[in-house]
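Only one protein chain is missing from this complex, and each of the others stays in its spot.
Order of writing sets the chain letters: A and B. Residues in each chain are counted from 1.
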Amino acid sequence: MTPLVNIAGLGVAFGGVPVLRGVDLALGKGEALGLVGESGSGKSVTWLAALGLLPRHAQVSGSVRLEGREILGAPATELDHVRGGRIAMIFQDPASALNPVLTIRRQLCEALALHRDLQGNAVKAEARRLLDLVGIPDAGRRLEAYPHEFSGGQVQRIMIAMALAGNPDLLIADEPTTALDATIQAQILDLLSTVRREFGMAMVLISHDLGVVAENCDRVAVMYAGRIVEEAPSNQLFADPAHPYAQGLIGALPPLDGPRRRLTAIPGTVPDPAKMPGGCAFAPRCALASEPCGHAAPSLAPIANDRRVACIRAEAFRRALLGIAAE
Amino acid sequence: MSPPLFDVSTISRSYAMRSGMFGRATAVHAVDGVSLAIAKGQTLGLVGESGSGKSTTGRIVLGLEPPDRGEVRFDGKPMAVPETAAWRAQRARMQIIFQDPLGALDRRLPVGAQIREPLDIHGIGTPADREERVRDLLRAVELTPAHGARYAGALSGGQRQRIVLARALATKPDFLVCDEPVSALDVSIQAQVVNLLCDLQAQLSLTLLFISHDLRVVRQISTTVAVMYLGRIVEIGSADDLFARPEHPYTQALVSASPAPGRRSAGRIVLSGDPPNPAARPQGCAFHPRCPRAIARCASEVPALSAIGGERQVACHLATGAQTRNAA
């Protein structure tokens, strides 16, 4: 079966400095995929590049196929149809994600006019229905309001309504709750999972928060320094991470219950993209690194059904997993 | 238990806020009748969402802002009158670090010189002593003396926060207020700084007031945790117990909203309604419009913070302490 989206060898460089260094990722219809990693790991850039939303001076290479059709470097008219119509995207900062000088109605109806065959009053009625759907009270009147008249959580709801306007097959949510308070974050995540179920959409949830991703996604890909280092069903990843970086991230997260333990911090910092170490980019911070790690960057290798890891110890993981399965 | 190093009783602070440029001024109660005490060498965690008054509380505790009502006592004595010798001596014993280390540092001065600055201001030691102290401090925050010659712009976020911490520790304070110190850092770096704070606290027997919206980090570092909502403490108790068995419906929602790997979102308590607005505080219990369990009484009567067994205190008409008692 053709995946909904298939990314192969995606690379992005800014002024000759690579920030994305060969990303391979496939996403099925209706699937919820989490993308975790620290700042600078390339998780947002991956999707901005796929949708052609990076600044002009970014050098993008590789392939992004939507149901088998190449969209990387596709003509503008075709991309405009994909953006919002097939793949919608929402962003982190609610304060500046909406145009401050246009009413919510203008911004919602714009999306509807682009992707739906609606005329006249039907456009406004649909806009109101969408606002209702995402839980904005008094939708009819609020359509005429401007973005600054809404709270951060409400703006994120409006962003979701706008994303739904085009009936997309895939929603990319880029850190959608990072700027929001805990109880509002819970509301937005709840809304996202509801609309995903109702619309049968696939979703990519980009987050630095392992907990958010774990709870809301079927499958998780962990990124480090412009590459995917591990990909697994989320329950397996969090119960039994294979890549030392994934292990480090999970160990660095303080538990909310059970006994307190000293956090296992990953030493050092993320490498500067301009001074990327040769071989595995994580090796300088890795407790398990050995001499061969500095030679060549390991590629993503399957270690089980649905599980891939980019580490020279992948074969050992595979055997260990098989061993457990054999018992 | 040792006597409290810090003791604030029923402090309140309100601001006049205008709606729009020339609107009518309304009083916003940022902090309303908060009492807290911290024993020497312990950490009090203060959690809450934006507008809960946790940062204002931190500033009042440090004497950076006077309370409208209530009293702040440090080491058994009331806060000294500002700009006196006693006040300066008191101030040298307490420090604060913030979320944004870059904003707290001067970009045009080597960071080593900035760590030295408080020593110069308070006239501590000879110049040679101060240089030695700067090197010690850099090592204490797990950097090298070579880092002291660098500028803030040339350091990573985690390293900058270590520099801010080193500067705060320069005068050997007894008391440190940390206002969201790791919120801007990536998870792996956050763990480094949290571990460092825990180590330094043990080594230097520091007393900490740790303010954060992140329940996990607060629990990791705190002995006692207070939960604030719209300027009031709604629940307070020992850190492990509070998060394991929250009594107040708001604490329950917060704990439930904190995502955990390996748990699916089913059964999460999702509060309805907007985040609390300090300028329009509801009558009665401030939380009642969003509370899934609110009864008629909650809309009219403000619940007092009262003990329900053990160290736990809750401000809720419905809290019976059943959870806590069952566990005991």
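Everything below uses one rule, namely that a residue touches a chain if its C-beta (ideal position, glycine included) is under 8 Å from a C-beta of that chain, and two chains touch if they have at least 3 such contacts.
What we mean here is this: contacts and distances are computed from a predicted model.
Hidden chain, UniProt protein name from the list "ABC transporter permease", "MaoC family dehydratase", "3-oxoacyl-[acyl-carrier-protein] synthase II" or "NADH-quinone oxidoreductase subunit L": "ABC transporter permease". Only one residue from A:D93, A:D138, A:E198 or A:D306 touches the chain missing from this view: A:D93. Looking at A:G34, A:G84 or A:P298, the residue that reaches the missing chain in the full complex is A:G84. Screening A:L72, A:L143, A:A165 or A:V195 for touch with the missing chain picks out A:A165. The hidden chain makes contact, of the residues A:A58, A:A74 or A:L114, with A:L114.
Within the entire complex, the positions of subunit A that touch the omitted partner chain are 48, 51, 53, 57, 76-77, 80-85, 88-89, 91, 93, 96-102, 110-111, 114-115, 146, 148-149, 159, 162-163, 165-166.
Please note the rule applied: only the chains that are shown with their structure count from here on.
With centres set at the average Cα position, the gap from subunit A to subunit B is 32 Å. Chain contact summary for the complex, subunit A toward subunit B: residues 38-39, 151-154, 181-187, 189-190, 193, 208-212, 214-216, 234-235, 238-239, 248-257, 260, 262-267, 269-270. Contact residues on subunit B toward subunit A in their complex (touch as defined above): 49-50, 156, 158-159, 186-192, 194-195, 198, 213, 215-217, 219-220, 240, 243-244, 253-265, 268-272, 274-275, 290.
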